[in-house]
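Only a single protein chain was left out; the remaining protein chains are all shown in position.
Right, chain A next:
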């Protein structure tokens, strides 16, 4: 695996005697889309604020491309583009002037580059209108534009799909994956839309009460062929099926029976059941969605 581009090590944030973030350690690699999941108040936004230097760390260290966000803030933040919570812009300025404003703060952003990102986020038609006339979706796009304008190596997006319509969400998702795969930008997204994260991310971390409770790889091409998963067989006489499959430790459920097996064996079991005269209405692997996994690890706490 390549050298991590972002490292959070033992990051801790205490306010008073409340521990908001508790020894959080994460590594982000170049070109991956990393999801950051957690229930409300679990510390997602606080973590992001610490990563961009808006909040100080009580303990631990955050480095971006080897530069500490605390000790060499300017070098570290140069690598970062971000939207923290809502994309708040100067409402009395046009979208274009907002971009000029941020462009002036980083050397080397040309007018052409600004026009390029405006086109990229599809705001050409309205870019010279005042931001106060923009819809939430358009503000979100402008937010993305200011975040990618200076070609950062790390893009941090807090709830980026908020306020976008389904088409916008799809476009954003495709665009983020494109940025990560073809330009090698690391994308760090927090979201409460679990299904979204599943489609967008390579890895997800789940935090709760400021602690990392799980981190897993999401496969974008579905489970591997020989992977064992939970198969559900819908049959007319479950108890008979159970007897037949005694050696497979199957259990009876409402619909039929369930057991752990791989793809090939599942097909073989189906043939067995049919030849024994049972009616098989259907069988399918049951892949746990991220949402189910999430509820499982967070103990069913509501996600918002």
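Heads up, the rule we're going with is that a contact is a pair of C-beta atoms (placed from the backbone, for glycine too) under 8 Å apart; a residue touches a chain by one contact, two chains touch by 3 or more; residues count from 1.
Please note the rule applied: contacts and distances are computed from a predicted model.
J.: There's a gap in the complex where one chain should be. From "ABC-2 type transport system permease protein", "MJ0042 family finger-like domain-containing protein", "Potassium-transporting ATPase KdpC subunit" or "Electron transfer flavoprotein beta subunit", what does UniProt name that chain?
T.: UniProt lists the chain that is not shown as "ABC-2 type transport system permease protein".
J.: Just to verify: which one of A:47, A:146 or A:298 makes contact with the chain not shown?
T.: Here the residue in touch with the unshown chain is A:146.
J.: Using the touch definition from the top, which of A:78, A:216 or A:237 touches the missing chain?
T.: Once the missing chain is taken into account, the touching residue is A:78.
J.: Using the document's contact rule, name the residues of chain A that touch the chain not shown here.
T.: The list for chain A reads 49, 52-56, 73-75, 77-78, 80, 82-93, 97, 100-102, 104-107, 146.
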